[in-house]
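Have a look at the structure below before the remarks.
== subunit A ==
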Amino acid sequence: MSEGTANILAMVIVALIYLGIFSVAGLFLVLLERRVAAWFQLRIGPNRVGPLGLLQTMADALKLVSKELTGTVKADKFLYNLAPYFVIVTALMALAVLPFTQGFQAFDVNIGIFFLIAVSSIGVIGILLGGWSSNNKFALIGAMRSGVQTISYELSVGLSLLTMILLTGTLQLSEIIEVQKGGWLIVQGHIPAIIAFMIFMISGTAETNRAPFDMVEAESELGAGFHTEYSGMKFAYFFLAEFINMFIIAAIGATVFFGGWLSPFGITESIPWLGVFWFLGKTFVLIFLMMWFRWTFPRLRVDQLLTLEWKYLLPINLVNIVVMAIVVWLNLIISW
Partner candidate 1 sequence: MNFSNFLLMRHEIILLAITMFLLIGEIFIHEKKKSSLIHLAIFLFGIHTAVGFLELEESSLFGGMFRSNNMIHLFKNVLNVGVLILLLQSADWLEKKIFNQNRGSEFFILLFASLLGMYFMISAGDFLMFYIGLELSTLPVAALAAYETVKRISSEAGIKLIMSAALASGVSLFGISMLYATSGSIYFDAIAEAITASNLTILGMLLFFAGLGFKISLVPFHFWTADVYEGAPISIASYLSVISKGAAVFILMILLFTVLKPLMHVWENVVYVLAIATMFIGNLFALRQQNMKRFLAFSSIAQAGFILLGLITGTQLGVATIVHFVMIYVFSNLAAFGVVQAISLQTGKEHMDDYTGLYRTNPNLSLVMMLALFSLAGIPPVAGFFGKFFLFTAAASKGYYLLVFLAVVNVTISLYYYLLVVRAMFLRKSDNAIPYFKNKLYMRLGLIITVVGILVIGLYSPLYDYIYELSGVF
Partner candidate 2 sequence: MGSEAIIVFLIAGIVLVAGANFLSNLISPKSDNPQKREPYESGMVTKGPTWVQFKVGYYLFAILFLIFDVEVAFLVPWAVVFKDIGFVALIEIVIFLFILGLGLLYAWKKGALKWE
Partner candidate 3 sequence: MDILSLFVVVPVITILILVFTKGLKQARHVSMVGSLVQLGMAINLVFSYFKERAVNDAIMVFTKDIVWFKQFNIHYNIGVDGVSVSLILLTAIVVLAGVFISWKMSDLPKEFFVSLIVLATGVYGFFISIDLFTMFVFYEIAVIPMYLLIGIWGSGPKEYSAMKLTLMLMGASAILLVGILGIYFNSNADGGALTFNILEIAKVNIPFEAQKLFFPLTFIGFAVIGALFPFHTWSPDGHASAPTAVSMLHAGVLMKLGGYGVFRVAMYLLPEGTLHWSWFFIILSVIGVIYGAFAAVKQTDLKYINAYSSVSHLGLVLFALLMLNKTAWNGAILQSLSHGFMTALFFALIGMIYGRTHTRDVTKLGGLLKVIPFISVVYVIAGLASLGLPGLSGFVAEMNIFVGAFQHDDMFYRIVTIISVSAIVVTAVYILRVVGIMLMGPVKNDTYLDLQKASWYEKAGILLLLIPIVGMGVAPLWLSDMILASLEPFIQRVL
């Protein structure tokens, strides 16, 4: 076997692994969401298909695949079909740089955080395309709202992550985790870091268009929002991408604020592969937090949403960066 073939094979394998993670995580998160929702509402939730209803979403997925693909005649066909590619590809690419554990990272790029911010902002193009090309008023309004919301909150995501970059001095995710061996960043940076984390979670939730920031698909006003005209498998892509994005936001949060795959106080440092569990565990805690939000807060109006971002989060963030800079300059970092 020549080297080239081996390389290609390795790539294919990596791609397959990630696609596996992608779909499994997506499916599992959907189920989780429903179970959590049920839990909050004192119901049982899906429990019929498979043990404990674990195969419920699998069944849903199969159903979606076999559904007829309808679409409007008035749509801009090319863009209409292009939109799902955007959302899926960006979600997948963001996944590429996440460090699951030491060495388990497809692409350890030196501008990791920057890459994540950049890629995640491409996703909104898919949504806008989908909404616009559908030639449906609900879809268009939903897409426009999604656009204004995503771009607004992207600022806060970026700035809150930058606040932490001040502590690490690098953008590379593996090095960021390396720095945290001396203490998770949320501990190292204490007060400003906690503020940054809060901002990050709020704006992360908003960027994924999840409740309470889901005017994008506010069922009561817009039908299904930007993907009103999508059916069957094409709808499934948007659905899937939303959950993957949630996972990614949580994973970034876990990596940057909570040390990624590092165990608390390095208790399992000798067994690297356990890192995966730490990583996933932290991520799921954050995901649970986001789901918790969904069932706790009422949906915001557009103006409230923009006010929150531009008049509160952004100024706080700007100040917070300066505070963090002062903390770093005066070396007030806490570590263990």
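Behind the choice of candidates: all candidates are chains of the complex that A comes from, given by their letters.
As a working rule, contacts are C-beta pairs under 8 Å (C-beta built on N, C-alpha and C of every residue); 3 or more make two chains touch, one makes a residue touch a chain; residues count from 1.
The structure presented is a predicted model; accordingly, all values stated were derived computationally and were not measured.
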| item | value |
| --- | --- |
| Options 1, 2 or 3 - which one, within this complex, touches subunit A | 2 |
| Residues of subunit A that touch candidate 2 when the two form their complex | 10-11, 14-15, 18-19, 22, 64-74, 84-85, 88-93, 95-96, 106-107, 109, 114, 132, 134-138, 140, 144, 147-148, 151-152, 154-155, 158-159, 162, 165-166, 169-171, 223, 228-229, 232-234, 236-237, 302-303, 306-307, 310-311, 314-315, 318, 321-322, 325-326, 328-329 |
